[in-house]
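In this view, the complex is presented without one of its protein chains, the others remaining in place.
As written, the chain order gives the labels A and B, with residue 1 at the start of each chain.
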Amino acid sequence: MSTMTRLAKVLRRTTLQAVPTVIGIVILNFLLLQLAPGDAADVLAGESGSATMETVAALRARFGLDQPVLVQLIAYLDNLAHFSLGFSPRYNLPVSDIIAQRLPGTVILMLTALALALAFGITLGTVMATYAGRWPDRLISVGITLFYSIPGFWIGLMLILLFSVKLGWLPSGGSGTIGTTVSGFALVIDRARYMVLPALSLALFYIAIYSRLTRAAMLDAQTQDYVRTAAAKGLSPFAITFGHVLRNALLPVTTVAGMHLGGLLGGAVVVETVYSWPGLGRLAFEAVMSRDFSVLLGILLLSSLLVIIANVTVDLVQAWLDPRIETR
Amino acid sequence: MATLLDIQGLTISFPNATPVKDLSFQVAEAETLAIVGESGSGKSLTALALMRLLPKTADITDGSIRFAGEDLVNIPEPAMRERRGRDIAMIFQEPMTSLNPVLTIGRQIVEVLRLHRGLTRAQARREARDLLDLVRIPDPDRCLDDYPHRLSGGMRQRVMIAIAVACRPKLLIADEPTTALDVTIQAQVLELLDRLRRELSLALLLITHDLGVVGQWADRVVVMYAGRKVEEAPPEPLFNDPLHPYTQGLLAASPRLHDDLHYRDSRLSEIPGSISSAVKEKGCPFVPRCPQRRDVCRTVFPDTTMAGLGRSVACHAVTPTIATGPSLHDAAVRL
Partner (left out) sequence: MLQINTRTTLLQPEADTQPIAVSAEVSPSSWPNLHAADTHVVSATSHNIRRLTVLRLLRNPSVAAGGALLSLIIIAAALAPFLYPGDPLSMVARPLLWPGQNAAFPFGTDSLGRDVAAGLFHGARVSLLIGVVATSIGVSVGILVGATAGYRGGWIDDVLVRVIELFQTVPSFILLVVLVAIAQPSILTVTWAIGLVTWPTIARLVRAEFRVLREKDFVMAARSLGFGHGRIVIREILPNALPAIIVTASVMVATAILMEAALSFLGLGDPNVVSWGSMIGSGRELIRTAWYLTALPGVVIVLTVLALNLIGDGLTDVLNPRTGVER
């Protein structure tokens, strides 16, 4: 069986498995909305200051908030089927539009953080496994235990303090210089300068996770018989590590990397508020503050879908890395 | 024939144990030497020591391993690496786990060809195909792109052998190569090893606990007990007239060599006790289990004495005079 057909099989299987989860998430989201005290009409009315019972009722009718729960659920599902996440009374825009505006920011931030975390984590883990029990291992271990205990939002603030306030090297917030006219490479540099601190704050915890995991997986892989075979072939320790051990050790790392995508999204909520990064996390925060539950619900749903997509991707990566998967 | 491998006084130590002690034997070019012993007798450690692949905690503390005139104990690791897989190759007991599960068979053969023979990718691939053909793998072209988990244990061991002989080594170490395989496959794999030994004129160091294998395929046999060589002989005299009490017990306990006897007629004998710990040892390690033990055995390990053509034994109970074995013809008949 070729790699492509194998991957296609895995893709079909995991996609089918995700269907009930998606349905469950939709219903969960809707139930949460029903539990919320007060609704968007109340908030809007409260904000305008001079609301009467009639205007509130009119608002409710306008947004379908006066319908029975089941009708609202069906309406919600119907909207979803048409890829519509409803309408945000507060922004006076379709929820999907608001989210679409903010989604790229979050995805870029997350992917950068994930890439940073994997790159540093796997490198550090490999170093630790290579020097297991000796001083480089112990030194990195201490650092990692610390990374592991630092809240992302706090390290974010401390990085701002050091690199923006004290040293003045990097901007303290936003996603790009406002009103800048640069383009091409200079634009990339400008964006990267704004990206460094938030991505690092978000990645720190995951660097700790991935390096520990890589270390354990490498140590486990090193004891396998095929490593002895590789040594008996006369391969150098370098060739053994990169040609034989690392690829096997990456299997558990990819699983966990996928499992942590949800956590990364949660972390983004806090880090984005620290750096005024225009993404979903900040939008979620604003939605909570203004009780705009249709937006909040949309974010929860979308982020869950992102996690599901990530899980499917992880399954594909694993099937690609591990030829044995088709037989399971 | 010229001596290829000459091991003298090899001693392997762990921090608190010495599992191989003062071991000496030779392997001639293109011959098959079998090392026999129970698990724990130090035979696998000896094999790993030859490759300088001992576990990190173990160390060669004494002795020499002269291979083609060069002492392998003292050459630096990079130089040793050049010899591994090229001059000395090794196959292991577990074909199921000895191949990397995430790499194709082809890649794992090509790797060693490119490393030691400097072939290009295309040349190496052609050569890998030929090697698979050499070890009698059906449809070698397809096998190249296959992954190990799709092959049976016997096929995987053939792949391991193909990797091992890829660079035409002078010495092939086979550590229990058939133990993990089905009985029907065992003979095929051994036959393959023997054919390759002849065709590629390589010396074969066969490590096994199976006396049936020894009798059929070995030119000479070294019997090890608790890290010591207790007896060395060609297989025929060894089986007909074992000198060391341990060898005698081993043969009596092996059903395969008594095909004329039925289990219901005579009880299969066993050696009482178990292999003694390699940690505390002064005299002969076999003393606790030995039916012929004397007082001297407890304190002094016996010297190795010559006992006829190509025979030697280390036992206080054996005097050189009784060591005159029956003729080769007799032995062949018995076997």
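What we mean here is this: a contact is a pair of C-beta atoms (placed from the backbone, for glycine too) under 8 Å apart; a residue touches a chain by one contact, two chains touch by 3 or more.
Note that the structure is a prediction, hence the values are computed from the model and not measured.
Enquirer: Since one chain is left out of the picture, which of the remaining chains does it touch in the full complex?
Expert: A
Enquirer: From the list A:10, A:124, A:221 or A:296, which touches the chain that is not on show?
Expert: A:296
Enquirer: Of A:236, A:255 or A:313, which residue touches the hidden chain?
Expert: If we include the chain that is not displayed, A:255 is the one touching it.
Enquirer: For chain A, enumerate the residues touching the unshown chain of the complex.
Expert: 20-21, 24-25, 28, 32, 35-37, 132-133, 145-146, 148-154, 157-158, 160-161, 165, 205, 208-209, 212-213, 216, 219, 252, 255-256, 259-260, 262-263, 265-267, 269-270, 273-274, 284-285, 288-289, 291, 296, 299-300, 303-304, 307-308, 311
Please note the rule applied: only the chains that are shown with their structure count from here on.
Enquirer: Residues of chain B touching chain A in their complex?
Expert: Touching chain A: residues 51, 53, 78, 81-86, 89-90, 92, 94, 97-103, 111-112, 115-116, 147, 149, 160, 163 of chain B.
Enquirer: Going by the contact rule set out above, which residues of chain A touch chain B in the complex?
Expert: For chain A paired with chain B, touching residues are 224-226, 228-236, 239, 243-244, 247-248, 251, 321-324, 327.
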